[in-house]
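Removed: one protein chain of the complex. Kept in place: all other protein chains.
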Amino acid sequence: MANTNKITTAQEAIARYLKPGTQVCTCGFSYTRRPFTLVREIIRQGIGNLYLTMNGGTACEEALAAAGLIKWVESTYLGLEGIQPVANSFRRGIQDGEIEIVEDYSNYGYASRTVAGKYGWPFAPLVSELGSDILEYDVFSKAGLRGRDANGNWIDPRIPPKKFHVIDDPFDGWGLRPHAFEDGDNTANQTNNLEGARRSTKYTGNPGVKVVLVPPVIPEVALLRAQKVGDEGTVRLEGIFGPDIEQAIAARILIVECEQIVPEEELRAAPERNHIPAHIVDAIVEQPFGGYPSAVPNYYDYDWDWFVNYGRVNRRSKEEVKAWWQEHVVSTTDDWEYLMHKVGMNRLFHLRATPGYGYKADLERPM
Amino acid sequence: MANTNKITTAQEAIARYLKPGTQVCTCGFSYTRRPFTLVREIIRQGIGNLYLTMNGGTACEEALAAAGLIKWVESTYLGLEGIQPVANSFRRGIQDGEIEIVEDYSNYGYASRTVAGKYGWPFAPLVSELGSDILEYDVFSKAGLRGRDANGNWIDPRIPPKKFHVIDDPFDGWGLRPHAFEDGDNTANQTNNLEGARRSTKYTGNPGVKVVLVPPVIPEVALLRAQKVGDEGTVRLEGIFGPDIEQAIAARILIVECEQIVPEEELRAAPERNHIPAHIVDAIVEQPFGGYPSAVPNYYDYDWDWFVNYGRVNRRSKEEVKAWWQEHVVSTTDDWEYLMHKVGMNRLFHLRATPGYGYKADLERPM
Amino acid sequence: MAELMTDAEYELFLTDRGLKPEEYTTMELLAVATAREVPDDSFAFAGTGLPLLGTMLAQKTTAPHCTIIMEAGIVGPKIEHLPISVSDPRGCLRGSTVSNMADTFGTTALRGFCTVGILGGAECDQYGNLNSTVIGSYWPARVSGTGHGPQVRFAGSGGANNIASLADMLLVMMVHEKRRFPERVEYLTSITGLRGPKGETRFDYGLTRGGKTVVISDLCVLRSDPNDGILKLDIAFPGIDPELVKENTGWDLDISHARTMAPPTYEELKVLRTIVDPERIYLGRKSKRELAAEKAG
Partner (left out) sequence: MAELMTDAEYELFLTDRGLKPEEYTTMELLAVATAREVPDDSFAFAGTGLPLLGTMLAQKTTAPHCTIIMEAGIVGPKIEHLPISVSDPRGCLRGSTVSNMADTFGTTALRGFCTVGILGGAECDQYGNLNSTVIGSYWPARVSGTGHGPQVRFAGSGGANNIASLADMLLVMMVHEKRRFPERVEYLTSITGLRGPKGETRFDYGLTRGGKTVVISDLCVLRSDPNDGILKLDIAFPGIDPELVKENTGWDLDISHARTMAPPTYEELKVLRTIVDPERIYLGRKSKRELAAEKAG
């Protein structure tokens, strides 16, 4: 979109771009740089039946599950990782059927799909998932949601016609490492059974090196948190990128929340350090501390205590967990109110990153 | 390789890793960040019969051609671009047959090959080159250099068994933009004839969306110039990347020349700004100003006068051009001598970049 | 780029350089003709030289929302000094992002942002297809059977093939000579228009977008006919007789609907001269036709 008038509020951005059932990609990864301002706004507005897609779902997605807003999910991991690992609302939603569909990928499979999405490719090649049940179960297909209808239109244009497609490498494994240099390859690979793999007849019925082609991820809307965004939309990320550069660029609509909107000139002084060009961004929301309780490298750490506490909250009944989110988020009018009154300035400032570390080096982490 | 003892000289690095006939990838792009210290050292050592591979050959490659050191070349462009565009030594070498083989790709085709090389993929998908003669002429194949010999070994393990392989997209163009979102795609594409392309029967004989699979680029040795390299090998580039991150990582051996070797800690303070991990690098050569006469962003500009002058030199006879390189490079013992005595400190310092620009803002550029 | 100078300053600028406000060189004319074809809001893939001159002029006149893309990986730069290479650090200045070629053609063009591409070529055929690779047998010495390579080797595709493949609309800059406008190019580096014995289009070969071609030569503007894909004379440059164009074209050029170009305006020339190429790196050059005329004369 043209590089003007993208600056808005979370309320307006969510109301404008999300409808019940929208396919939403929540960016960031695990405990880092999650778009919590936008996710909390979805919960406030109660936009439901969402089709979530992301490379690893953690606290953002657990929150949406607890609020009962997810219908379909396409992911690789649904949990809370290190501190209290079980995403109970998610697990319960899947088990009791409130979440209708879970389509499973591996992290690499999904990451390959985002690479294809970024580059505009029809697919990306994957040398993984072979032999596993990830390639055996295809939920969208069983649900009749893949492919074309009687009129030749996509049944659901958001869903690729196939989960994957295996071919025999037309280059016969020539490109794989270790590679057949005349005097060997100096990679760290200590094993090589390419010859064995060349004889494989699975999937294609013919002997050959198997390559799994995976379709791109093309989300309707992606929600991204960044440290700084230029006033025309140029995005620069600090710390690990997660899947964000790829999936944000692949999306049709990209909403970016950030610690600070800065003049484009600041970021454009070193364009090689920017990650998403301005024209890809549709809406910019400034909300300092809005990534809380996740970590935003160089700004603030994750709130260990929040996660420990939430690991207790989410063992309660469905209604109690939902009530907790109502009380903590839905009762607030916006994220400033949430951050100031439900979290508190003291706690937020306490989490600020230690210079030279990117996180709070002396954060206490009791269980 | 282990992160120790990589620091060496251009003499030692070239002598150790290049033999007559080695496949060499010259990194950098056009007028920017070319590995001239290493290329001049190849010319000094006179290592010939080289198999050059790169995404666009300009002054480095013209120099090697003028010195008569190139036998095969795999590239996308062979010229000198803006100032005096014809790479005469290259052109003459191809025309008179001294350069035996030129295998042509497009920039995007080659770039896709480097992406595959970086990711370790067996191939990358390309939606380009279709309909052109780039897909019609395959020189390595006509020369009998592709595929396997009677014993089942690669005839030349550096050459992929096929130049390309076209398949019908198993996802039927689902991933291409503009994409069939329910209410349209907001890309800048104003044309869309995906339906026409779906009916194409070229290459595969079947109607379908054509995708050109291209094999990776896996050079035996890559030569890269960087601004700064950590003492264990971590590489950070400034300014445009060119094809370097991909092809440098894809190579078996990577030699990096740089303006300055710095303590790893300096670069590791912001690892997301680094581009090549230490373990990929085999040799590090420090040579300030060694990218001359190309531009090294934030350090110095290209030497316009060198290119204007060379545009006159290379119109002379083959022997005269070769003699010019002898006099300017081969007569020097190393690049310090070349830079100090053939170029001169005044000229080098005159080219230093203007802060805030990355190049010399007031460089005079008379024809 | 610098602020536009006052008319009084411009007068001095012209006097210093021996230029006149109402006279223009061939290079200036070509830059103006190119600029007029660049749509506003476009993502313009511009090579260095005339393509970039034209695009920068358009951005400063009729296409202020045009985003410049340079194929080495540059998106949306705010250029102050004319780049002479697609990787010139001048082209990166205050870009939104700069990265690499896989991004230019993938993340930008294939992902959906490639409205116009601007290319040159050694040969251009009646369908706008381009040869920038070779004349006189393609095969290099190892396989040519002659012991030598082609008669003339040009630079090769570079990104030309890809820009031609992916752009909605293509502008082609050419020197207008009969040998450069053959019915068929000798080597098809970049497919743009129709082609082939059965009238196959680019879509028949699997390309999914584009097909509109405009050729800007040093004599005229040719435009592809949407019906048969053949380039027809649309606009003759001031003082150029359509018959001259026809004589210098290798196919039977339709000149029946030719218009005459409105000369470059005062404003266009002023922007071009004072902001786009004040060093006259390209504007000061003579066209190949002029050089040939000098040599002959």
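The chains carry the letters A, B and C, assigned in the order they are written, with residues numbered from 1 in each.
By our rule, contacts are C-beta pairs under 8 Å (C-beta built on N, C-alpha and C of every residue); 3 or more make two chains touch, one makes a residue touch a chain.
Everything numeric here is computed off the predicted structure, so don't read it as measured data.
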Touch criterion as defined above, residue of A:G46, A:G82 or A:P263 at the omitted chain: A:G82
Chain not shown: contacting residue from A:R44, A:H165 or A:K210: A:K210
Options A:V115, A:V285 or A:V329, residue touching the unrepresented chain: A:V115
Contact partner of the left-out chain, one of A:Q11, A:Q45 or A:S128: A:S128
Hidden partner chain, residues of chain B it touches: 2-3, 118-121, 230, 232-234, 249-250, 264-265, 268-269, 271-272, 274-279
Interface residues of chain A (partner: the chain not displayed): 29-32, 55-56, 75-79, 81-83, 85-87, 90-91, 94-102, 104-112, 114-115, 127-134, 136-137, 139, 142-143, 166, 173, 176-178, 185, 187-194, 196-197, 199-200, 202-203, 209-210, 239-246, 295, 297, 301-302, 353, 357-359, 361, 365, 367
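One rule holds for everything that comes next: only the chains that are shown with their structure count from here on.
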Chain occupying the middle, per Cα centroid: B
Chain A-chain B separation of Cα centroids, rounded to whole Å: 34
Chain centre separation (chain B, chain C; CA means) in Å: 25
Overlap residues in chain B, where contacts from two or more other chains coincide: 115, 127, 173, 176-177, 185, 188, 209, 239-241
Per-residue overlap in chain C, given as positions that touch at least 2 other chains: 41, 43, 74, 92, 98-99, 102, 106, 110-113
